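Missing here is one protein chain; the remaining ones are kept as they sit in the complex.
Order of writing sets the labels: A and B. Residues in every chain begin at 1.
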Amino acid sequence: MSEILDLVGIFVFALTGALMGVRKRLDVVGMGVLAEMTALGGGIVRDLILNVRPAAFQSLGYVLVPVAATVIVFYWHPHVARVMPVILVLDAAGLGLFSAVGTAKALEYGLSPLHATVLGVTTAVGGGVIRDVLAGAIPTLLYDRQLYAVPALLGSAVMAGLSTAGLHGWPATLAAAVLAFGLRITAMRRGWRAPVAKGAEDPAA
Amino acid sequence: MSEILDLVGIFVFALTGALMGVRKRLDVVGMGVLAEMTALGGGIVRDLILNVRPAAFQSLGYVLVPVAATVIVFYWHPHVARVMPVILVLDAAGLGLFSAVGTAKALEYGLSPLHATVLGVTTAVGGGVIRDVLAGAIPTLLYDRQLYAVPALLGSAVMAGLSTAGLHGWPATLAAAVLAFGLRITAMRRGWRAPVAKGAEDPAA
Partner (left out) sequence: MSEILDLVGIFVFALTGALMGVRKRLDVVGMGVLAEMTALGGGIVRDLILNVRPAAFQSLGYVLVPVAATVIVFYWHPHVARVMPVILVLDAAGLGLFSAVGTAKALEYGLSPLHATVLGVTTAVGGGVIRDVLAGAIPTLLYDRQLYAVPALLGSAVMAGLSTAGLHGWPATLAAAVLAFGLRITAMRRGWRAPVAKGAEDPAA
């Protein structure tokens, strides 16, 4: 069950990576690289910091699911783009799930609740940051995509809090993921955005 | 004492990250991410290469100080920008300190003096490189910021030399850091720059 949810999250993240490849007119290799990195990058960075071998290099499904997403986007990207609203909802679900699961894994390896929260957010948003950097864009995370990072922070903090209170396992993970998902969806619906510093001038560098 | 110096260095590096966020008109999340990565990125890369859990994920202060820097820049960035000359001097101090401390840690973990020097430079300049890449700019390190990398190289090499000669501990670290700081400040005052290859043509790719 946990593995299946993981793979669904990976599949949706990989779709957004492959679609970015189409938008940037990359070839199928570029689409595949972006799909793999978007789907697996956050978890790989988390595991490097935890000093364990990345989970992505121990599961066949983790590597193959982004290949499938690439093939689908390559042949049917206009159709995939048409169901973008569905993808965004699934992406919000993946965001919630990965933040909760990432935080739980970090706690398991002995990190403090604060550090586990940071690593949970990293798991959830790291792949998207790598995708954007490789595609030559400033990560959307940095200038707000209707609070993309904030729901991940909520999910991770709730997970860390529940664990610290002695509540582990799937009920806690689910609760944290659902809260993050709900905030992200609400922020998207209402167009909530993180504030910008007053009087921020045009780039001068 | 060592911890306090570290935190001062982290605070100053974080200020430069958050200010970059303001210049690029990022929101508060982007400012915070840049602040954290500028302050902690170099040390995280060093620790990943040493194959130990990053120090940033074992200390609350390391994570919270950049948050404080972000808040300060968010509310008072015009004032912060006005004291930029002070920040640049503190940044030079952080550069010297991080190169010396990074080299010492690498030697402690058994690296050769040459490799420890490379890792010391990485510690000092790595966060700034990550900041610039995330902000969508070619790292200033690569086209010279009045010898930004060269003082780090000096500090790291001196630290490695002193350690090899049997001189360890804070006096050696301080000497190496002060030398790097002095070269950086002198280079800034006099506008020293690293040479460019003769006849370098316009980008053709």
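Methods note: a residue touches a chain if its C-beta (ideal position, glycine included) is under 8 Å from a C-beta of that chain, and two chains touch if they have at least 3 such contacts.
The model shown is predicted, which means the values in this text are computed figures rather than measured ones.
Checked against the full complex, the candidates B:129, B:160 or B:183 give a single residue touching the omitted chain, namely B:129.
In the complete complex, the residue from B:18, B:119, B:157 or B:183 that touches the missing chain is B:119. Checked against the hidden chain, the listed residues A:30, A:94 or A:127 yield one contact partner: A:30. The set of subunit B residues touching the chain not shown comprises 48-51, 111-112, 114-115, 118-119, 129, 133, 137-139, 141-144, 147-150, 193-197, 199-205.
Taking the complete complex into account, residues 20-31, 33-34, 44, 48, 51-54, 57-58, 60, 63-64, 73-75, 77-78, 133-137 of subunit A touch the chain not shown.
Operating definition for what follows: only the chains that are shown with their structure count from here on.
Centre to centre, using the average C-alpha position, subunit A and subunit B are separated by 29 Å.
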